[in-house]
Every structure is written in C-alpha cells, then in structure tokens.
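Here it is, the structure in full.
Only one protein chain is missing; all other protein chains are in place.
When the chains are written out, they are named A, B, C, D, E, F and G in that same order, and each has its own residue count from 1.
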Amino acid sequence: MDNSLLTNIANLDVGRLTRNGFHEVVFAEGKEIDHLLRICRSVLDQGRNLFGTRTTPDVGKVLVESIPKLDYDPVSRTFQLIQQPLPLRSATLAILAAGTADIPVAEEARRTAQFYGVEAKRFYDVGIAGLHRLLSVIDEVRMSDCVIAVAGMEGALPSVVGGLVKTPVIAVPTSVGYGTNMSGQTALFAMLTRCAEGVSVVNIDNGFGAACAALRIFSAKTSKKV
Amino acid sequence: MDNSLLTNIANLDVGRLTRNGFHEVVFAEGKEIDHLLRICRSVLDQGRNLFGTRTTPDVGKVLVESIPKLDYDPVSRTFQLIQQPLPLRSATLAILAAGTADIPVAEEARRTAQFYGVEAKRFYDVGIAGLHRLLSVIDEVRMSDCVIAVAGMEGALPSVVGGLVKTPVIAVPTSVGYGTNMSGQTALFAMLTRCAEGVSVVNIDNGFGAACAALRIFSAKTSKKV
Amino acid sequence: MDNSLLTNIANLDVGRLTRNGFHEVVFAEGKEIDHLLRICRSVLDQGRNLFGTRTTPDVGKVLVESIPKLDYDPVSRTFQLIQQPLPLRSATLAILAAGTADIPVAEEARRTAQFYGVEAKRFYDVGIAGLHRLLSVIDEVRMSDCVIAVAGMEGALPSVVGGLVKTPVIAVPTSVGYGTNMSGQTALFAMLTRCAEGVSVVNIDNGFGAACAALRIFSAKTSKKV
Amino acid sequence: MDNSLLTNIANLDVGRLTRNGFHEVVFAEGKEIDHLLRICRSVLDQGRNLFGTRTTPDVGKVLVESIPKLDYDPVSRTFQLIQQPLPLRSATLAILAAGTADIPVAEEARRTAQFYGVEAKRFYDVGIAGLHRLLSVIDEVRMSDCVIAVAGMEGALPSVVGGLVKTPVIAVPTSVGYGTNMSGQTALFAMLTRCAEGVSVVNIDNGFGAACAALRIFSAKTSKKV
Amino acid sequence: MDNSLLTNIANLDVGRLTRNGFHEVVFAEGKEIDHLLRICRSVLDQGRNLFGTRTTPDVGKVLVESIPKLDYDPVSRTFQLIQQPLPLRSATLAILAAGTADIPVAEEARRTAQFYGVEAKRFYDVGIAGLHRLLSVIDEVRMSDCVIAVAGMEGALPSVVGGLVKTPVIAVPTSVGYGTNMSGQTALFAMLTRCAEGVSVVNIDNGFGAACAALRIFSAKTSKKV
Amino acid sequence: MDNSLLTNIANLDVGRLTRNGFHEVVFAEGKEIDHLLRICRSVLDQGRNLFGTRTTPDVGKVLVESIPKLDYDPVSRTFQLIQQPLPLRSATLAILAAGTADIPVAEEARRTAQFYGVEAKRFYDVGIAGLHRLLSVIDEVRMSDCVIAVAGMEGALPSVVGGLVKTPVIAVPTSVGYGTNMSGQTALFAMLTRCAEGVSVVNIDNGFGAACAALRIFSAKTSKKV
Amino acid sequence: MDNSLLTNIANLDVGRLTRNGFHEVVFAEGKEIDHLLRICRSVLDQGRNLFGTRTTPDVGKVLVESIPKLDYDPVSRTFQLIQQPLPLRSATLAILAAGTADIPVAEEARRTAQFYGVEAKRFYDVGIAGLHRLLSVIDEVRMSDCVIAVAGMEGALPSVVGGLVKTPVIAVPTSVGYGTNMSGQTALFAMLTRCAEGVSVVNIDNGFGAACAALRIFSAKTSKKV
Partner (left out) sequence: MDNSLLTNIANLDVGRLTRNGFHEVVFAEGKEIDHLLRICRSVLDQGRNLFGTRTTPDVGKVLVESIPKLDYDPVSRTFQLIQQPLPLRSATLAILAAGTADIPVAEEARRTAQFYGVEAKRFYDVGIAGLHRLLSVIDEVRMSDCVIAVAGMEGALPSVVGGLVKTPVIAVPTSVGYGTNMSGQTALFAMLTRCAEGVSVVNIDNGFGAACAALRIFSAKTSKKV
C-alpha cells in the first residue's frame, strides 16, 4: 500500500469513529501495528483522548513502548490515551459477570464506560450455579441506573437478573464454554429467547457495545433534564 | 386435565406475568381458547386491566364475542381489556418500520407501550432501499427519548438509524423475507454484528420485548427524578 | 400393505419395546390408527398392560371409543391400558417444569414413571425468571431420590437446580419458545454446556426418556439391595 | 490486572467449585499458568486435595516442576494433588470407549471418579464396527452399578449398550472423527435421538461431567441406605 | 400454462428419465395430478412399462381409478404400470430396515429393484437397540450380492452391518426420529462419518436411489460376464 | 509426486484458467511455492502476462526475488507479471468498500479489472453507519457503467446503493466482523435477501469474481457495438 | 387496521416499488386479498401498468374476477395489468432451466423481463444430468446478451454454462430437491463457490430478481449508446 493511501485510511478511521458521540475509539483487532501507531501518534499530536479495544498484550506492549503516556490493560485488552480530563457523569452502572472467564468482556465494558465518564460497580462471579452469591448482592444491583450482565455457557444470568430488577438490563453473551456453547451462539440465543420482559442483547463478547448502549441510555436522561 | 389443575394454571399464568412491573400480560400463542377465556374472565371479575399478545384473529373474535369490553386489534394481534385508567407518561418513543410487512411487529410494540402509558410516534416504510423517506423524518426521530427500529430482510435500518441519532436504539429483527432471510436470523445477526455503537437487540418478531426494554429505560429515568 | 405383513409389524412393534424392562410401550406418533388399534387389541386380549406416548387427542378419542378400559390423558398425550396391578416402588421422584407450556412434557415423564410404579411429586411453574417460587420449594425437591427438570426457552432451570441439590438431575429441553429457541435446540445446548457438575440430558421434549433414565437409576438401587 | 483482584479471583475460583460436593476441582483450559499455580499453592498450603482437568502437557510439566507432590496424567490431561486420603466407595462403574481416540475422554471420566473414591473398570476399543469385542465383555459390564459409554464418529455405542443392560447409561459424545462428525455434534445428536429408553447424555468430550453424573447416582444410593 | 407447453413437458419428463438405463420412472412429488395422468396415459398408449415414486395415497387412488391396470402400493408410495414382462436378474439383494418407521423407504427400494428385475430379500426391524434380531439373520444377509441398510434416528445399522459383511453396503438415512434427528441429517452424518471401510450413502429417504446404486453394481457384474 | 506429473499439472493449471477470456490467472492459495514458481517461469519464458490472487506476503516475497519483473501488491494479495501491453477499455467501474477492513477485497477486484484493461474508481470507507460520506459521492458513482459494492458485517451497503443507482450492482460480502457475522455468511445472506431489485452477489471475499462479473458485462457491451 | 391507515399503506407500497426503474411491481406473498385489490384498482383508475409476483392461483382467480383486464399466469404465479404499451428493447436474454420443476422460477424471470420490454428465449430441461440437451442448444445461448440459469438440486447448471459462454450469467438457485438440498441452500452455495469466473447469483427462487439484474445490464448498455 502506498504511503498516502495509508495516511488517508488512518485519518478516515478515526474520523469514522467520531460519529454519534462514540468518538476517539479504535478497534485494534486485525489492524497492523504500523497502522495503529500512526493513529495513536496523530491523536497524541493533537492533544486529544483515545480509547482502543481488542488490543492483544503483544500489541499493547509495543504501543506503550512507543507512547509511554498510553495506558494499556491486559485483562480488558483495551488502552487509553488521556490528554484531556475525562467527563464526569453521575449515572450509576452495575456490571455483572457470571464466571471468572467472563471477566475480560465485563472489563471491556467497564473501561469503555469509564472513558466516557461513568464509573461502574463490579459484581463478578455471580453465575446462577451459585445463587447465594447473586442474591447477596442483588439489593445493591437494584439501586443502579442500568445493569450490564455478562455470561457465557448457558447465558442464564441476564434472565435471572431481569426478573429481579426494574432498570434496563443489557445482556452480553460470551464465547466462554465448550462443545455445545457454539462459540457463544448458545448463550446469545438463550438470552434472546428469554428477553420478552425487556432485556436487550448485544453481540457475542461485545463489552464495548454494551457500554455504548448504556451510555445512550444515560445520554437520553441527561439531555432531558435540561 | 382435571379442572382444579387448569384453574391453578390460569392463576399462575397471570401471576407469573406480574413480576418486574410487566404485569397483566398474557401471551396467547399456543394457549387453548378455554384457557384464555378463563384468564380474561378472572381479570374482568377483578376489575383489572389486561393486555394480550400473539392472538390470532380467530381467537380474537371469540374473545370479543364473550367479553364485549375487550378491544382486539388484528394488525398487532394484541388485545386490551381496560377497566382502570391507563397510566400516562411524558416519555416520547419513536417506532420505525422498514417495510409494510414489518408493521405488525411495530404495532405490537406500539400497543404494548400504549398499555403502559407511552404513546409512540410511528415512522413506517422508511427502509434503507429508499433513503429519502428515512432522511425526511430523521430530525423528528432524533427528538424522541428512545427509538425502536423494526426491520426484516437484511435488517439494516437500525444500523443506519444508530448512526444518525444519539438516543437509545432498540432493534427488532422480523421474520419478513424469503430464501436466505432464514426466518429472521439473517436480520438478527446483521443487527448484532453492527451494534458496536450501542444499538441493542431483542428476539425475532418480538415487538412486545422491545417495548418492555423501552419502558425499563423510561422507568429508570422517572425513578431518578424523585 | 397386505394383511399378514401388517400383523407381523404390529407384533414386532410391541416386541421391540419389551427390551430392557421398558416393555409394553407404544410410540403413537406417525402410526396409523388401524395399526395402533391392532396393537391395543392384541395387548387387551392377552390381559397385559400397555402404555402409549405421543397420542393426539383425536387418536386418543378413537382408542377410548374402541377400548373403553383404556385411559387417555390429553395433557401428556399418553394412554394407559391397565389390566394387571402396576408395580409399586418406594423411590421418590421430583418433576420440575419451568413454565406452563412445559407441563405436557413434564406430565409425559410423570405418567411414564407412574406406569412403572413410581409416583412423582410435581413442582410446576418454577422457572428462573421468578426465583422466589423455586426457592420456596427447593427444600422439598432436595429430599427426592432423583430430579427431572423440564425447561424450554433458555433452559436454565436444570443448571440452577443442579447447583442446589446433590441427587441425580435429568434435564429435559422443550421446544417451547420463539425465534431463537430453534425448536428446542437452544435449551438443549444451554443445558449441555452447563452440565459439568453432573446434570445429564435427554432429547428435546422427551419426557418419556427422562422417566426411563430415572427408572434405570432406581432399578440400579433396588437390584443392589438384594 | 492488579494483584489483589487476581488473588480475589483465585479464591473465588476454588470456592466456586466446592458446591454440591464437586469441590476442589479446577478447570485449567484458558487459565494462565500463574493463575493455576496460585490456586495449586493455596490448596497445598491448606493441606487439602485438588483435582484439575483440561491441563495440557506443557502446563502439566510446569505444575509438576513447581509442586512435585502433584501427579499429572498426560492421557486424561488431568492432575491430582492428594494430601488427605481419598474417600472409598463400594459402587462399581464401567467405562466403555468405542475407539482408541476416545480414550482421553474416557480416562478423564475414570480419573474424576477415582478422585471421588470410585475405581472404574475399563472396557476400551469396543466400538460397534467390531461387535465381537463388545459382546465378549457385555456380561461383565452388566454387573456394574452404572455405565459410562464414550464414543465419537457416529456415536452408536451407548445405544447398543443401552439395549443390553438395565443399569443407568451415561453417554459421552467425543469430537473424534472427520468431515461430517461436525466436531462431535453428529455423535451428540445420534446419542440423543436414540435415548428414548433412558440413556442420558452429557456435553461433547465431557468425561468429567459424565463421572459427576455417575457420582450423583451413587450418592443417591448411599444417602438412602441410612 | 398453455397446452402445447404442458404436452411438451410431459414428453420431456419421461424422456429425461430414460437415460443410463433408469428409464420409465416418474417422480410424482410436486407434480400436478393432470400432469401425472398425461404421462401415464402416454406410456399406456405406447404399451411400455412405467414406475412412479413419491406418490401419495390420494394421488394413487386417482391414478388407479383412471388406469385400472396401474398397481399402486401405499406403503412404498410407488406405482407400477406393467405391460411388458419385467426383466429377470439372478443377483440377490438384501434390504435391511432398522425400525418399523423405516419400512416405507425400504419398500421404495425393494419395489424399484423389482421393477428392474431384482427380487430383494427383506430383513426388517433389525435395529441395533435389539442386537439379537440382527445377529440371528446376519448369516443370511452375508450371502447376498449387495446390502441396502435403511435406518433413521442415530443411523448406526449400516456401520454395524458393514463390520459384519464383505459385500457392498449402501446406506439410506431416513428422516425418522424426533428432536435432534434434524430431519434425517443426524443419521446421514452418522453414516458418512463411519463409512471409512467402504459403506457408501445416498440421500435422506432415498430408497429409489439406493436401489439404483445396487442396480449399477449388478449391471457392472453382468456386463463383465460377457 | 514425480516430476513429470507435476509439470503436467502446472501446464493444466494455467490451461484451465484460459477459458472464457479469464486466462492467465493463477489462484495461489493452497499451492506450494515450487508449483507457483514453475507456473510463473513457464509464463515468463513464453513472454505472456500472468495475474495471481490470494498470494500471501511471504509467498509474494519469494516470487519477486525469483522473478524481479513480477509486481506483488500486499494489500490485495495479488501479483502481476506484465510482458505485453495490457488491453485498454473505455468502460467505467466504481468500486465501493464499506469499511477499511473491506479494502483488501475491494483492491483484489480493482487489480483484477486493471489486468483486463479497466481502471476502476475507488470509493472506500462509505459504509452506511456514516451516510453523509456515501451521499457525498453518490452522484459520481451513478455515472459509472457498473458498481462493485464490498461490505462485511451486516452487508447493507449494496442494498442502499442499489436503491440509489440504475446501473448493474455486484455485491461482495466479506468475512469482516465478529461474533454473529458467521465468517461472512450474515453479510452474504443479507445481500441476497434484499436483492429483489436486481443486485447480484458473488462468493464471500471474492473480489476477483466480482471483477470477472463486471468484465462479462463490459464484454457484452463491446461485442454488441460491432 | 383502520381504513385510512390501510389506504396509506397501499399508496406507500406501490410508491416503494417505483424506485430505480423497477416500478409498478407488487409482491403479493403475505398480502391480504383486500389489500391487493385496492392496489390493483388504484393502478387501474390511473391507467397505468402493474406487474405482480408470488400470486397463488386462488388469489389470481379473485383478481381476474374483479378486474377482467388483468392477465394472470399460474405457472409463473405472476399477473400483468397492461393499459399502456410495454416498452420494447432490442436486447436478447436467454433463460435456461435445469429441470421441469425449475420452470416456475424461470417463467417468473421471463414474465418480468417481458413486462419491461425484453422478450426472452427459453431453454428448459437442459440440466447437467443430460448433457446432450444442453450441448445441442449452447450455440444459440452464446448469441444472447445475457443468460439467466435456473437450477435446483445441486445447482451445477450455471457453472457449466459459465464455462461455455462469455456473456454475463446470472444464476438462480431454486428450492427444488429433497433431503440435503436444504430448501435451496445447497444449490445457492454450490453456485457461489464456483462463481470465480464471473457468474453472479441472486436469492433462492428469485426469478424476479434475476430479471431485474439482467435489466440493469441492458439499461447500462442503452444509456451508454446515447
């Protein structure tokens, strides 16, 4: 690819992600490292903030070495480049994860929300095979403005939670599981087939998307207060 | 089935649907007409309201003949039995449908919202194959608190709308289409794979579920105002 | 089909079902009414017992009219022809059903167990979207020798129950649900992907098979006591 | 991930696996080596027993080097850390494997049962393409309390065995095969579609789950003897 | 459709089926009754033989009423119009069916072979869940020139037979079964995944195709004798 | 493989691709490097042109080192060996790509067209989530003789474009996307289910095939002008 | 549905189909008869032309009885209401159908083309199982400007034709076939996987879509001639 084309693409790429308020985000999966560095440096030079998802530890390491200001988190596989103060919102978000293997997706949601000014409260390892744990935190979950429920395998957590709280519940199926989990499709279908009572769903492993859906809800609230 | 068991089930059935604020709803598909009549009469006697979904015209006709107060709508295949004033909420909901064949699902959402006190604004036949129609109403859509976008076939409407508005967008895939629409699965998957920017999805043809998701969002807003 | 071939088949058919102790059972689905009557009369003449599954109300009516002794149950779609005292077993079996639509499958299991001498205890409408109902009966469930858990939609009931009891749990997915339930496959896969802790599964809508699996367990127990 | 979070997770993880009597088990697949070592050492310090599944030879080697007491088995890909005497149960368990490629899954079941006090009897390479081998051992199989039948490809072994014995039969499909075996789904579906006579099924390649199902059956027996 | 076009099609249709020695066959499924009658009468007038498959009893009745010479068989859903002596071949063909529900497909194969001069020997209800029945006839099966093995559900019969005989084995999966039989796909895949030792397979429910494959084998033999 | 066989194959291979005017093309995926070099050298010696697709950068590097005349492009993964002047055609082709990740497939189409004498105009990053970009170029797109529209994820771009232009539109689904994109199948099905108005589709990621379809259209035009 | 809404929809519906030159078409499948009649009468009153697809014979009969001018064709299940002279185009279109069962889809394509001014030449029953028929007409096919190839079952006809002609080939898979044809998906996939040399594909059974794609090609040609 000749240079000018690549530069052009890098520009477009960031530009494309600035629509609808979900700006300054780059999806790193499948992008070459040179391409990513060019995007990061361009944002760095302009003194803006940047958030990146699906960034493997190897890539993260290279980014941090090149741009020490950049903060990479290996659990959520996201990075942040913060040069301007993050916004602050008063909304409360509860993020639930069924098992330890669902934590990376939950953390992707949490870090995304954080970048847009919402600090989420974590409730991890509250899967339905150990109901006592979920029941011991459910009162606290109920007090949040919005719930993100992350679960793999049979994906039942959002259904149970949806039956216990009245706030919006966004379900995130994960590809966690073996054999018949079908790379997350079983959890996805299980979540959809039960969602008659108002639980909505995002794509498999899409913690970022769940956070964006929550942010749209908070945004609606804020814009109405005026 | 002996009589006492059936009575028992009828009771349970309504009881089961009163959780989480989504009460007084009966899902008629697959239920025998006697069973449905028993539920309706029980609610009638108690002077309460009742909402019913997935009710075929044949069944609707029998219900209306038995209970003249009951209002059946053949487009949305829903019925309402109103004996107490419906609540009134100030939230604004926009319901978009891509094609005329998607209208029944859109109307199921509209009638559900109406039962819970939200009057929705309709924008039908605004599918992406005729962009001018969508673009001519988009400013009005933008001013609503929440958008429900209903589409079959390739299911692209919610993606386009999600790129044009900042409010919550709830996508409803429909089973409208032929050959490779796979009974709505193509629309469903298309909606999920694009939802990175915060569009969330409910089950195929699930207008009721979409309305419930919208109601949870409005509910969150209201409960916070206090 | 010439007469001798048909007679031959009728004989074989019953013969085929007398293996492994699960004898005197006829699967009516797809069988012509003449064929079924021939089997029933042959058993009647020999003074034996017979159990039939997947028998539609229309067929059941014809059978009862021809053979008044025959007892048909429209909920489970099974019939019994009892001419010898049923066995009696001391084992206790708990049958759970998630929703009212799962009851026919649960009843097929209950009637099967009954035919082989086991009276089951019913716990219906205990699905996970209303946890309080399940929790209010779980202590009684725990005291049974074996649990059959029937659920459609997202199929999460057996997982939750499996986490709360130590006895064998046999999961039965049902084809109850819409859109992404995939005719029961979603519930089936959800049950399998979670069964690491010893919940085993039978085919979709197979209440008969679940009862047989329970009977094998009870049989093992009994044969060892000697 | 900060340290305290990781420690927290390790604790939770073991804690999560101690429910329902299936305690002290860790599922190694997808866990990082540091995480596993932390769990093992924590158990070591407390003088308890631990069982691990889905542990690759590379990981097994590291574990054994760090904790020489730990016993790793490359065929079943399981490890045991035994510091207290294992329980002893009088139940007899027969484990059948159709082909040599099914042995790893069968061994996972055998080692799991062993950890919980049940010594299983092995009948390997008894697939239906060579009936004489199965028939020559079937009398011995019949005398066991429970049968686990492991098979890939067309998955017919459990059906044949279920027709020859009266004890509980737990079927385990494996992902062994090529082309149309669909990563084990063909064997799974074949096992389910034939299980009318009381054979129940666990997830693909889930030897651990099959052993747990057998242990639930034995547990039921024992608890009733009192 | 104008008349000349339809006549044209009728001519073509029979013409199309006279290639490769598999002539004078008409596949009735999906054809309108007028179209079928026109084909039959055209063959009748020319004094030739005709064989028809997939003909429902209703259609068969109309055909027989119009053309009394025509012989319709409701089990195999085939008809024969014989006006010239059938050929006679010395080849021996064994047709096995696993269950009674597989008999229609087996009979379609038998009637097809008969039309082309091969009288088949039937071995029905020899499914693998009752091995004794299969084993009691296997010596007779071994003596045939070719074996057609018909099975639904888990489709294991051809694998077992293929392991016991050295002659060609043609497997026919049927759509018999429930839940996970996937309309015959499970049986099909099970047969294919096991066919390493020379069992070949035809399409689901395709008794006609299996007979044709056998006839090709016999034809090869005959042509070589010269 | 003995040498003469391999030579034979190399010859055949090129030979096979010279049918229908789509000559001198080699599909490199799955071919061994020696095999490819032999083909290239054979063409080099004969002074002809050659086009290659699906050539990884590693392979491309080896080819260029051996045959410096050969021009390899890492974005489209194609190579050209030009020894005779390329043809020149006056047809205009517009190639649209929805996202940056769809560019490699779009470039494969562009380079293919170029090899056959058609210079395409690029419109990249015009996906439907940012309608303004598409709308800003649509007038220019309309003036082309044929449009190739490349899109992954939900694959909606060709539908939108098909609604805005009257020229032939060839849709290319790509395997770009996550979770429910199903390796491009969702985009493929979405494109097909919407193509009622004359958009036709080629295989997933098949930029080469799309260009060939365009060339057939241009060819028809040219041949008619005479 | 209240009257004004229905009128509104009828208007919209026709309106929606007038985009991109594919105007005055109504897709009857799934539309209620009253709705269709209203559309037809509205067009009748305005003296315009109308084309309808997917119209069952029962519906067709009602339409003709109400509007005698309307011409219904039961083979293609289409109707035409001609009140103004059809356009005339000089382009030549060849329509091929593999078997007699594919004729309805081929005729839908032919009637669509006719409505827009293109008289197609029919080549039916030229499937690949009888190559001589195809080869005997191929020279005539080659002389057309565009080829539509319709095939069910294994869908190989377009591949063979694509290898024999240089003009554009549009492939239409049909749902004709049994067992593994998967309602046309096998033919669809077979056509796509082979289309490397420029054959493009429309949706299953979509004769209308294929004709529209051909018309776009002809349209391109015409517009350039000016």
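FYI, a contact is a pair of C-beta atoms (placed from the backbone, for glycine too) under 8 Å apart; a residue touches a chain by one contact, two chains touch by 3 or more.
What you see is a predicted model; the values in this text were computed from it and never measured.
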item	value
Chains on display which the left-out chain touches in the complete complex	D, E, F, G
Options D:T55, D:S159 or D:T180, residue touching the unrepresented chain	D:T180
Positions on chain E contacted by the hidden chain, ascending	19-22, 27, 145-146, 162-170, 188, 192-193, 195-204, 206, 208-217, 219-221, 223-224
Chain D residues touching the omitted chain (full complex)	74-75, 99-101, 103, 124-125, 127, 129-130, 176, 178-180
Hidden partner chain, residues of chain G it touches	128-131, 135, 153-156, 159-160, 162-164, 177-182, 186-194, 197
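By our rule, only the chains that are shown with their structure count from here on.
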item	value
Maximum centroid distance from chain D, chain identifier (CA atoms)	G
Gap in Å, rounded to a whole number, between the CA centres of chain D and chain A	35
Chain B residues counted as touching two or more neighbouring chains	19, 129-130, 162-164, 178-180, 188, 192-193, 197, 203-204, 206
Inter-chain touch pairs (all)	A-B, A-C, A-D, A-F, B-C, B-F, B-G, C-D, C-E, D-E, E-G, F-G
